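Only a single protein chain was left out; the remaining protein chains are all shown in position.
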Amino acid sequence: MPVPVSAYLTVSAILFTIGTLGVIVRRNPLVMFMSIELMLNAVNLSFMAFAHFLNSVDGWMFIFLVLTVAAAEVVVGLAIIVSIFRSRHSINVDELNTLKG
Amino acid sequence: MLNLTPLILLFPLIGFVLLGLFGKRLPKALISLIGCGVVLLAFACAVADFVSMLGVSGAAQSSNITIFNWVTSGGLTIDFTLLSDPLSAVMLLIVTGVGFLIHVYSIGYMADDDGYWRFFSFLNLFIFAMTLLVAAGNFLFLLVGWAGVGLASFLLIGYWYTRPSAVAAARKAFVVNVIGDFGLMLAIFLLFKTFGTLNYSELLYNSQRWCPRGLECSFDQAARLAGFAGQSTMLAIALLLLVAAVAKSAQLPLHVWLPDAMEGPTPVSALIHAATMVTAGVYLVARAHSIFQAAPASLAVVAVIGGASALFAATIACVQTDIKRVLAYSTMSQLAYMFMGEAAGGFSGGIFHLTTHAYFKALLFMAAGAVIHALAGEQDMRKMGGLRHKLPLTFWCFVVGGLALAAVFPFDGFWSKDTILSSVLERATTSGDFGWYVLYAAGILTAALTGFYTFRLIFAVFLGEYRGPEIVPHGAEHAASAPASRPNGRNAARRDPLARVREVGAAMAVPMLILAALSIIGGFYDTPIKPWLNEFLVPSTGPAVELPNGSGLFWFSIVLSLAAALLGIGIAWARYGSRQPRFAPSRNPFVILLEHRYYVDDLYDRAIVRPIVALGRWLRRDVEGVALDGGTRGVGGLIGGASKGLRALQTGYVRNYALAIFTGAVLIVLYYVIRP
Partner (left out) sequence: MIVADSAFTYTPGAADWVRILPELILLGAALIVLLADLATPAGRKGWLALIGLLGVAGSAIAAALLFANGDGQSAFFGMIAADKAALFADFVILLSVGLGLLFSPGYVERQGITQLGEYYALMLLAALGMMFMASATNLMIIFVGLEVLSLALYILSAYIMSRSRSREAGMKYFILSSFASGFLLYGMALTYGATGQTNLQAVRVFMAGNAFHSGTGFGPLLIAGLALMAVGFCFKVSAVPFQAWTPDVYVGAPTSVTAFMSVGTKVAAFLALARVFDVALLSVHATWMPVLWAVAVLTMIGGNIMAVTQRDVKRMLAYSSIANAGYMLIAVVTGTQDALAALLIYLAAYAAMNLGAFGVALAVERSDGTGATLDDFAGLARHRPALSAAMSIFLLSLAGVPPLVGFWGKFYVFQAAIIGGHLELAIIGVLTSVIGMFYYLRVVWAMYFQEPRAVGIPAVSTLSVEPPAPAAAPASASGGGAAVLVAEPAVVAAPAPQEAYQPPVLAPGAWLGLAFAVALTVVLGILPSGFVDLAIQAAHTILR
C-alpha cells in the first residue's frame, strides 16, 4: 500500500511540534538542544517526502546541508554548554538571567 | 541683480564651526571678533542684496539660486535652492541686522561668563539656521532650518544647565517644538504626495503646472492649488502648517514654553524669543499664503488663534512681576497681532509688524537685560524702583521701546499695529461678518492692555523709590543662582543700596541706541501715505487688502487704537506712577486667575501630565520604580510607563523568549486559519 505524502507531512508536523514544546518546557540546555535537533530532523522528513513525491533533487540536497549544519551546531553548542557547566556546575537555563529588562 | 544669499548663510556657519572647534582656546577678544564679524559680514551681504533688489522690479526681484543638486533619485528631485525675493530679503535684513546688534550686546552682557565661546558659537549656529529657514527655496530646507533653530533655541535656553529650571524650560521648549516639527513634516509629506514637488516657485507662485488641462485656469495661485488638489487636502496641509507655526510662535494652545524660555540669557531672549525665531510662524504663514488662501477655513482658524492669544497673553502680562516674563507674554501677544493681520489677508502687514516688533522688542529685552545686569541678576520688579537716575540711558531706551510697543504716534509700533487693525476693520466692514468685529474689538482691547502692562513695567522699575536689597555687582545673572553670595544686609552700610550700580558699557549701550533710533523711525517705511513695504512685498505675499486710507473709517480706527493705548498708559500711571506702587497680593478673583495664567499650565499638568504619569505608574506597578531621568513628564511619562511595562516582559529567561517566538508563530498561523 503506497503511503501518501500527507502521512509524512503529518508525522513531520507532529515531530516538529514535540521539538518546539521541548525547547519551551525543558530547563536543561542539552535537552533543549536535542529538541532543536528533533525539529531539524522533522523538517528533514518533510524535505525527504517532498523530494520523493515531487521527483526533485533539491530536497535531498537540502537534507545534506541541514545535517551538516546540525553537526556544526552540536560542536558550538556543546562548547558553550560545557564552558557554562565548568564555571557554575549547573546548566539550568533558568539560572541564566543576569541579562534582562 | 546681485544675489549674495549663499554668503549670508556661509558666514555664520563658518563662525559656528570656528568657534565650536577652536573657541575654547581662543582669547575673548578674538571670539567676539569672529562671533560678531561673521554676522556683520552676513548683514552687509543682506544689505547689498536688498539694495540691488530695489533697482529692479516685478518678477526680476525673485530669483532662485541652486547651490547644488541635493537629491535626484527615486522620483524625487530636491535642490538646495535659495530663494531671493522681497520677503526673504526683508527677513534676512532683520535676522542679520538685529542679530548683529544682539551679538555686540552679548559681548558686554556675557563678558563674565565661563562659556563665552560656547555662547557665541551657539548664537552663530542659530543665525545660520535662521537664515537658512528664511532663505530656503523649498519646504524641505525650510524644515532643516526649522529644526535647526529649534535645536539652537534648546541649547541656548538650557545654556545655564546647572539651573534645574533652565533644564526644565529647555525640555519643555523642546517637546512643544517637536510637536510643531511633526506638523511641518507631515505637511511636507502631504504636499509632496499631492503635488510631487516642494519648491516654492512651483507651489506658491504663479505656475501653470496646476492648471487642469482643458479647463480655464484661474490667475490666482490659491484657486489653482485648490482646484488641483481639492479643498479638503489643502485644508489638511494648511492646518498642519499652522500646527508648526503655532508651536514655533508660541500661540494658544502651544504657548507654554515661551515664558519658561526666559531662563536663557537675556540676549537669547532678545534674539530668539522676541526678534527672530518666534516670528518664524508668522513668516511661514506669509510665505505659504497661497496654501492658506486655498483653504479659507484655515485662515478663520488663524484669526481665532490670533485673537484669543493676543488677549490671553496681554491680560497675563498685566500681573506678572518678573520683568522678562512680562516681555515674554507681550511677545506672545504681539505675535498674535501679526497672525490677526494675516488672517484678515494682510500678509505684508503681518511682516511689517514683524519688523517693527523686532526693533522695539529687542530693544526692550536689551534694556531689561541692562537692568538685570546692573542689579546683579534681580528680575523681580517688586524689588526695583527709582532706577531712572542710576540708569538714565537704559530708562530712556525703555521709554522709547515702551512707547513703540504701546503703539503711540509716531513710534514704529504705531504704524504697523495700525495697519493690522485697519485691515481687520476693513475685512469686518466689507464682509459684514460679526466675527471680524469681535476680532477687531479684541485687537483694540489688547492695545489698551499693552499700554497698561508696558508702562506698569516702566513705572515700577524706574520711578518711585528703590525697594530691593543692596546691590553687589558680580557679573551676569547666572551668578545670582547661588544665594550664598548675597551680602548680609545688616552688615552692609545702608546708605545707598544702589551706590555701586553702574550704567551699561559701550558694547551694550550702542546697540540699544541704534535700536531705539529704529524704534522711532522704523515705521515710516510703511505709512498710510506711502505704504512702501506693502508694495515691495507684493511679489512675495500677494496683493494685500485695500486699506481704507483717508476715509472716515481710517481716522476712526487710528483714533480708537491711540485712545486705547493712552488709556492703558493712564491707568498704569494712576496705579504705579506714584512713589510707592502696591504689589500686595490681590483678592480679586480675576487677578488670581491671571496670576495663575488662566490655569492653562495647571490644566495641562492635571489633564495630561498627571493622568499619564499615573497611567505610567499603573503600568509599571510590578516593576521596581525607577525615576525617569530628571522628571521627563507628560508624554514621556506615558511612554516611560509603557516602557517599564514592556520591559517587564523581558525577563531574561531563555524559555520565556522561546515561548514568545512560539506565540508569535502561533498567532501568525492562527491569523491564516481564521482569515476569511
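Every chain is named by a letter (A and B) in the order it is written, and numbering of its residues begins at 1.
Just so it is clear, a residue touches a chain if its C-beta (ideal position, glycine included) is under 8 Å from a C-beta of that chain, and two chains touch if they have at least 3 such contacts.
Predicted model only: the values in this text are computed from it and were never measured.
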Please identify which residue in B:Leu2, B:Ile65, B:Met185 or B:Val438 touches the non-displayed chain.
B:Met185
Contact partner of the left-out chain, one of B:Ile14, B:Ile65 or B:Val167:
B:Val167
Chain B residues touching the chain left out here are 68-76, 114, 140, 143-144, 147, 151, 158, 161-163, 167, 174, 178, 182, 185-186, 189, 192-193, 478, 481-482, 484, 626, 628-629, 632, 636, 639-640, 642-644, 646-647, 649-650, 652, 654, 656-658, 660-661, 663-665, 668-669, 671-672, 675
Could you please point out the chain A residues that touch the chain left off the display?
9, 16, 19-20, 23, 29, 32-33, 36, 39-40, 42-43, 46-47, 49-50, 54-59, 61-62, 65-66, 69, 72-73, 76-77, 79-81, 83-84, 87-88, 93, 96-101
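The rule is short, and it goes like this: only the chains that are shown with their structure count from here on.
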Taking each chain's centre as its mean C-alpha position, how far apart are chain A and chain B in Å?
64
How about chain B: which of its residues touch chain A in the complex?
647, 650-655, 658-659, 662
Along chain A, where are the residues that touch chain B in the complex?
20, 23-27, 32, 93-94, 96-101
